[in-house]
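Heads up, one of the protein chains got dropped from this complex, but the rest are sitting where they should.
So that you can tell them apart, the chains are marked A, B and C in the order they are listed, and the count of residues begins at 1 in each.
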C-alpha cells in the first residue's frame, strides 16, 4: 500500500486542479486509507508599494532540492504512520490564483495526517532551495521572502 | 472574498474527485488566498472479526446536523482569519475507497489553514449527529464508533 | 401531551422504528425515558444522548418541545 520511492517533485508551471483531482482519484484503490490531508500553496495578488503581484517565477537549485525533498519524505515516513505521500512544486511562471505547491498525505487515521502535513510543509519552506521572484503588473519584481 | 453564508452540507452518496477538483478550481479567482488545506475522509476496508467492511451507510439527524455545521462554520470564521470554508458530508451508501467527508479551508497564510482545518474536523466528529453503519461483505453490519 | 420521539443509528434497531408518538403526562425528560425503558428494556444498556430543539440536553431537563430525539454516539466523517 505504501509508495515510498522517490518521485519527480518539480512540475513546469502551475499545478492544475485536474491534476489534483486525478491524484485523489488514484487513491481510491488504497482501502487502508481513512484520511487524506492536502496542502495547496496558491500565488497571492499581494500589494507592495502600490504594485500588485501578478505572478511568481520559481527557480530551484534542483539537485539539492530533490535531495531535500527525498530527505523530508524519508523523515515523514519515519515519524508518521503514513500510507502514502506526494509532493509537487512548480518551477517557472505561476500566475496569481494558480497553485504552486501540492502536498498530499494519506493514512489510516486523521491525527496522523494533520501532524504529518504540517511537518512536511514547514520542512519544505525551511529547507528546500527554491526561490520565488514576484513579478508585478508593470514587470518590475522583488524576491519573495518566506516567514 | 469571503462566503460565509450557510451551504448545503449533505451530498447523496460518495463525494467524487471531480467535485473536489472543481471546488479547487473555483478558488483561482480569489487572489487573496495563499494557502488551502483540505481534509478528506475515505471509507476504510477495516477487518473486524475476519469480516471486511465494504461500505458505510450514513444517516443523520439532518436538522440538528445542519444547525451544528452552521455553528462550526461561524465559530471557525470567528476564531481564524479564513477567506473561505466549505464542508460536504455524504449521506447514504459510500463504498470502501470512496470519500465521505470533504472539508476545505482557505486563507492568506498557511498557519491559519492548518489550525482551522483540524479545529473544524474535530468539531464535526464530536458534535454533528451523523451515524455510520459499517456494512460487511456478507451484508451483516456494525455501527461505526469514532475515536 | 403527544410527544414525537425520534431514534437514530443503533437505537432504531432497539426500538424497531425511526419515530413514534407517545402520550406522556410528565414534564421532565428522564420521566419520558423511564417510559421508554419499560417499552424497550434494551434501550437502558445503550449509550445515547437526548436532543430537544436541535440541542443536546441533560435528562434532568424540562420537556419544552413536543419532539424529543435520542441520539447514539456520533460517528460522522
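Just so it is clear, a residue touches a chain if its C-beta (ideal position, glycine included) is under 8 Å from a C-beta of that chain, and two chains touch if they have at least 3 such contacts.
What you see is a predicted model, and the numbers here were worked out from it, not measured in a lab.
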Displayed chains contacted by the hidden chain, counting the whole assembly: A
Touching the absent chain when the full complex is considered, from A:53, A:121 or A:135: A:121
Contact footprint on chain A, counting only the chain that is left out: 41, 58-61, 63-65, 67, 89, 100-101, 121, 124-133, 143-146
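Heads up, the rule we're going with is that only the chains that are shown with their structure count from here on.
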Distance between the centres, which are taken as Cα means, of chain C and chain B, whole angstrom: 27
Between chain B and chain A, distance of the C-alpha-averaged centres to the nearest whole Å: 22
For chain B, residues that touch 2 or more chains besides their own: 41, 121
Overlap residues in chain C, where contacts from two or more other chains coincide: 77
